[in-house]
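To start, the structure itself, in structure tokens.
Missing here is one protein chain; the remaining ones are kept as they sit in the complex.
== chain A ==
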């Protein structure tokens, strides 16, 4: 098959074939798409624009940096989609803040140039559960399900549910609900759940805040037995009250050996209004949780509104909306928070993040800087809410991962008249330990 003779070599112009179909340097670079991000954009109250799902180039070395590659408007909804998640099989889902679309599946495809495109948004039946927040896929009795936290639950003042969905068909299998007003005293309850994480047969969800930000605020996490899909324990994480509210636990990470073999299992919890990170040790053999303790104090360290946990192979990253920084820790030392480097200084509202490598091979972190896309009174915006308005830079900042140096910024408010609610790696997670 290899030995073609001189005669044939002379008869052919095989070398000319070498010059056709060769990928140029620029088209080679297109093969890499990890720098392209899925983002949820929302109209800002004083700016006329529509909510949308978009794909944005975030490589600072690309001439398309900040450019929207593909965009599809969200359905006619007052409140936009909220958080994006890829299923283990590569299907893209979004939770939503509008009761009409609290959970959706987003269609993706590729055109004849290979470019990714958003093809549509399908709102899913949630059996009345409202205000979707976080999603995770894990097993219960050997079967994989999609678990979704609904901070608004079924609409009650002390509501909040965890929806269990068939991972293939998206059908509701069970609504896990335990309202404080209905369960007995000292019985476990679920209130405004937001964060979700799991290890072995134990799942943990947080009790954050009623979606109207006024009816109630939580200060606990609740453990769910994945064998029975029933809550089994509620644990309080209440310390400092720097703004006078209960602690409002928001995101949670079940630190576990599968993240790093040196990790002793424990639940890490960020409290949005307590400005703290808590650790709750877990004895996997006895299936018991130890006393919760504060492992980071925002009051003592000059930070507020800790939000997300993300990680790579060696570090854990925690975003703090104020002053807008991402702190980094040695992954192997969890659940202790041992610093692994200086803060990455982003913008106010530092929140979700993705990790990728630029065209030249530089490792970077892109941080979405918005807590909620509510307006700012200074912009004559009627949706201004004190305290929250200062947490919305409407930007994605891109930083060198090693040094934290800011390399570039996309200001979505200025460029697209929209806020940016969420960022996710285009082709699955740009991180490994969101839950």
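Keep in mind that, in the parts below, a contact is a pair of C-beta atoms (placed from the backbone, for glycine too) under 8 Å apart; a residue touches a chain by one contact, two chains touch by 3 or more; residues count from 1.
Assume contacts and distances are computed from a predicted model.
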"Cell division ATP-binding protein FtsE", "Cytochrome c peroxidase", "Pyruvate,orthophosphate dikinase" or "ABC-2 type transport system permease protein" - which is the UniProt name of the missing chain: "Cytochrome c peroxidase"
Sole residue of A:50, A:156 or A:170 that reaches the chain not shown, by the stated touch rule: A:170
Among A:63, A:111, A:185 or A:285, residue touching the chain not depicted: A:111
Touching residues on chain A - with respect to the absent chain: 1-5, 7-9, 11-14, 16-24, 27-28, 30-33, 89-91, 108-114, 116, 168-170, 427
